[in-house]
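With one protein chain removed, the remaining protein chains of the complex are shown where they sit.
Chain lettering (A and B) follows the sequence in which the chains are written, and residue indices restart at 1 in each chain.
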Amino acid sequence: MVEVDPFWVMNVVGLLAFAVAGALKAADAGLDAFGVAVLGVVTALGGGTTRDVLVDRLPASLATLDDMSVALVGVALAIVLIRRLKGRVRDHPLFLTSDAIGLAAFAAAGSLVGVQAGVSPFGIVILGTITGVGGGSIADILIGRVPVVLRDDFYATPAVVGCLGFLVARWLGAPSGVPAGLCAAVVFGLRMFAVRYEWRLPKVRAGS
Amino acid sequence: MVEVDPFWVMNVVGLLAFAVAGALKAADAGLDAFGVAVLGVVTALGGGTTRDVLVDRLPASLATLDDMSVALVGVALAIVLIRRLKGRVRDHPLFLTSDAIGLAAFAAAGSLVGVQAGVSPFGIVILGTITGVGGGSIADILIGRVPVVLRDDFYATPAVVGCLGFLVARWLGAPSGVPAGLCAAVVFGLRMFAVRYEWRLPKVRAGS
Partner (left out) sequence: MVEVDPFWVMNVVGLLAFAVAGALKAADAGLDAFGVAVLGVVTALGGGTTRDVLVDRLPASLATLDDMSVALVGVALAIVLIRRLKGRVRDHPLFLTSDAIGLAAFAAAGSLVGVQAGVSPFGIVILGTITGVGGGSIADILIGRVPVVLRDDFYATPAVVGCLGFLVARWLGAPSGVPAGLCAAVVFGLRMFAVRYEWRLPKVRAGS
């Protein structure tokens, strides 16, 4: 039987999904084909590069062509899709779904890197969350928007809950791949529910 | 007699003060309770995490729960306070004072880390200044404002002067804790004076 590396799976899925989401975001911002490609690649590679810098290893995005190539496939896919969409891309189910897939897959990938780097259980949750929300936040900053992680209560929250699920599954001795799969499923499920039912917390004050 | 670690003191004071300042800033930007908490935590942890990445060590914010817990106490405090404030929070003495305390404590904490990491005297000043201004700058970028360090002449300047005071005190052989305490006192004093008397430099040109 072929043994599949759970990190490899989560990383490829996350790269593809975030490259699509980032490219769609760029189209909304009125960027041209080149800007769309750059924002897609930055969204795909941003979270993982931040994660690798934090745990003090050479970012995978610098070491090999692999991550960049997968991201470019995602960008190409997005450019084909963009022409068929109408209205604001960022309210479109295609964007919201690919963004949720990226968030879920990268939260799992970040948790796996945390285990490998030997950080504390707390550090694993933080690293998984940063890997999940990092790429999209950098992309939002680049196009001058307040990052979704600040505007939407149930963007970082699903990532945190999923990473806690990862820890519990590992602690219960689940076999290889199960903690990561559970993490991704929890993050994706919670995020899509939050988008569908528009969960949100009250404002602290009515503004000034 | 109990020996108190000067870094520990400066770190806890800075985390609390910047968590309060960051959370108040978020309320101004119209974010809800979750956004307020995230911005408070990012403001508190941002400067120290940047500092740790620069001197190539695992960020304290990833290694233990301690820093995050202190930051959350600060956020809770801020949420209680926010309801009592009127008008723009960022002109309120409570915001300006907590921001100055954070700047002062983190400039001292950053200088101490510089000594420990064995960087040059010049590097100590830069590291202390980056630790002081880092968290607030990241928070400003996230909510789409030009960072205070660019808009206000006497934000980075007090940090630089305080870190120079730190170096002089160390060079004169002051006992443990004195250089850090002097640094924090100088930064806080200069910053509060600058705010009170609205010190500023002339513009280079009258704009376009």
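Going forward, a contact is a pair of C-beta atoms (placed from the backbone, for glycine too) under 8 Å apart; a residue touches a chain by one contact, two chains touch by 3 or more.
Keep in mind it's a predicted model, so treat the numbers as computed, not measured.
When you scan A:V9, A:I141 or A:A185 for touch with the missing chain, the hit is A:I141. Only one residue from B:E3, B:D56 or B:E198 touches the chain missing from this view: B:D56. Residue B:I126 is the one among B:A60, B:L77 or B:I126 that touches the chain missing from this view. Considering B:V4, B:L150 or B:V168, the position touching the chain not shown turns out to be B:L150 (whole complex). Even with one chain removed from view, subunit B keeps its contact list with that chain: residues 53-56, 119-120, 122-123, 126-127, 137, 141, 144-147, 149-151, 153, 156-157, 200-205, 207-208.
Remark: the residues of subunit A touching the chain excluded from display are 26-36, 38-39, 49, 53, 56-59, 61-65, 68, 79, 82-83, 85, 87-89, 141-144.
Please note the rule applied: only the chains that are shown with their structure count from here on.
The centroid of the Cα atoms in subunit A and the matching centroid in subunit B are 30 Å apart.
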